[in-house]
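One protein chain is absent from this view; the other protein chains keep their places.
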Amino acid sequence: MAPLIKIRDLHFNRGDKVIFNGVDIDIYRGKVTAIMGPSGTGKTTLLKLIGGQLKPDRGSVEIDGQNVHKLSHSKLYELRKRMGMLFQSGALLTDINVFENVAFPLREHTKLPESMIHDLVLMKLQAVGLRNARNMMPAELSGGMARRVALARAVTLDPMMIMYDEPFTGQDPISMGTLVNLIRRLNDAMGLTSIIVSHDVAETTQIADEIYLLSGGKVVEKGTPETLKTSGSDWVKQFLQGLPDGPVPFHYPGNDFGKDLLNSEEKR
Amino acid sequence: MIEVLRSLGRWGLDTFQRLGRGHIFLMQMLAGMPSLAFRFSLVVQQLFYVGVLSVLIILISGLFVGMVLGLQGYNTLVDFGAEESLGVLVSLSLVRELGPVVSALLFAGRAGSALTAEIGLMKSTEQLSGMEMMAVDPMRRIIAPRFLAGLISMPLLAAIFSAVGIFGAFLVGHGLLGVDDGAFWSQMQAKTDWYEDILNGVIKSIVFGFVVTWIALFEGYDATPTSEGVGRATTRTVVHSAFAILGLDFVLTALMFGDI
Partner (left out) sequence: MNSKRSAEILVGLFVAAGIAALFVLAMKVSNLGDFTDDKGYEVVANFQNIGGLKPRSPVTMAGVRVGRVSSISLDPDTYDAKVTINIYPQYDNIPMDTSASIFTAGLLGEQYISLSPGADDFFLQDGDIIDLTQPAVVLEQVIGQFLYSTAEGE
């Protein structure tokens, strides 16, 4: 089966800083694929490249056979209607309430009658357990609730795929469990393809079908959670088990401590 | 020395890049205008925030500027026995210059800074990015209606400012200082030309509305997405708008009224 998303030889720089240096990723239909790596490796950047918000310096991203960065403006927007994305912050519109936030894509892209919009929105809110919070404003929501509203909004147009940016960070254990469940359930019930970007090892390995580990602008390892756990690589071991020191040093690379102490220039 | 040159060069390059981004932004914004024909309610909504909320400050400032003009103008004219000309003096100063310029400065401070802060905040909370991923073009949905609302509001606000200002000058001139009301109005009418003075004033205010709204929206859209960045962008909107208004006013005045 051909992958839904095919990333080949992806290169991307921010100024002088190399973010991606030849990345290949395949994402299959109906699967939950996790992309993991330490903070600052460019996981969010990768999602923006997939969504066509950033252009790669080299390489290609193909979704359903279409090269995202070769599409015209209107074609790209057509494609995005079939993609959902959950931002780290939720990115809810702050001047309208929960109901209107979830109704927003419907109002923008369809001419459905008000009664049908009403029913559809309540259905989506019911699925994330927030039907009774529909009149609250985004500022009144807790972080976990905001993320669930954003999730309801991301699936209102019944997309073919959905991207989650760090869905678990900053969540208390209960809402974490709710989210983990929700992501898996939505994926299987709606026949979605999910991409999770995360550095939370325990939760991600729980629901992912396949995991890519990113570091230093490259894919260092890929496989099912089980194969990764038995990986021989020191780096993978350090990342998955959260060891403080290993191939990734505790100290930010630079001068030796002893040298710095003797360095007189900074002391003045 | 080399460092000074280098920072000067970097400043120049930055400025040119910003100018370039600003013009690309303008093109995208204008490209988003036609779609507003089908969603005019978005513009009406923005007319409220941009226009209606600026009316109060325009009314108050216009009244006081007019009253001061009436007082100062009278004191000067009375020495030449020409206090009958107070009406002309006031109407020409307001309609040609003070109306468009002062109301544009107030507009930049009231509506322009609010627009920058709003857009900047939407950017820093990823609302604009989120909209893009929901296949809603923020240029059309957010930026274009605000731009059109600014363009429509500015000449209306300037007209209100001038009308209220003339009324204020009349209150002081006739009510307080006893200038003959017939002479006040008839001299004003005789010497104020609809095309030469009033329409040119309206054109000025449309140009100012265009530039101020453009600067405000661009600064918000181009802001560094942090609270500090948005704060700095808001300041820049007011400063750059003021420069643009005063500079353009000279150019427009020279073109319209001068023989340069």
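Residue numbering begins at 1 within each chain, and the chains themselves are lettered A and B in the order written.
Simple rule for what comes next: a contact is a pair of C-beta atoms (placed from the backbone, for glycine too) under 8 Å apart; a residue touches a chain by one contact, two chains touch by 3 or more.
A quick note: this is a predicted structure, and the numbers were derived from the prediction, not measured.
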item: Among shown chains, those touching the left-out chain; value: B
item: Candidates B:R39, B:K191 or B:R232 - the one touching the absent chain; value: B:K191
item: Touching residue (missing chain; options B:S124, B:S162 or B:T213); value: B:S162
item: Contact set of chain B toward the excluded chain (per top definition); value: 44-45, 47-48, 51-52, 55, 80-82, 84-85, 91, 95, 152-153, 155-157, 159-160, 162-164, 166, 182, 185-194, 197-198, 202
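Basically, only the chains that are shown with their structure count from here on.
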item: Rounded Å distance, chain A centre to chain B centre (Cα mean); value: 43
item: Interface residues, chain A side, partner chain B - complex; value: 48, 51, 53, 77-78, 80-81, 83-85, 87-89, 91-94, 104-105, 108-109, 150, 153
item: Residues of chain B defined as touching chain A within the complex; value: 121-122, 125-127, 129-137, 141
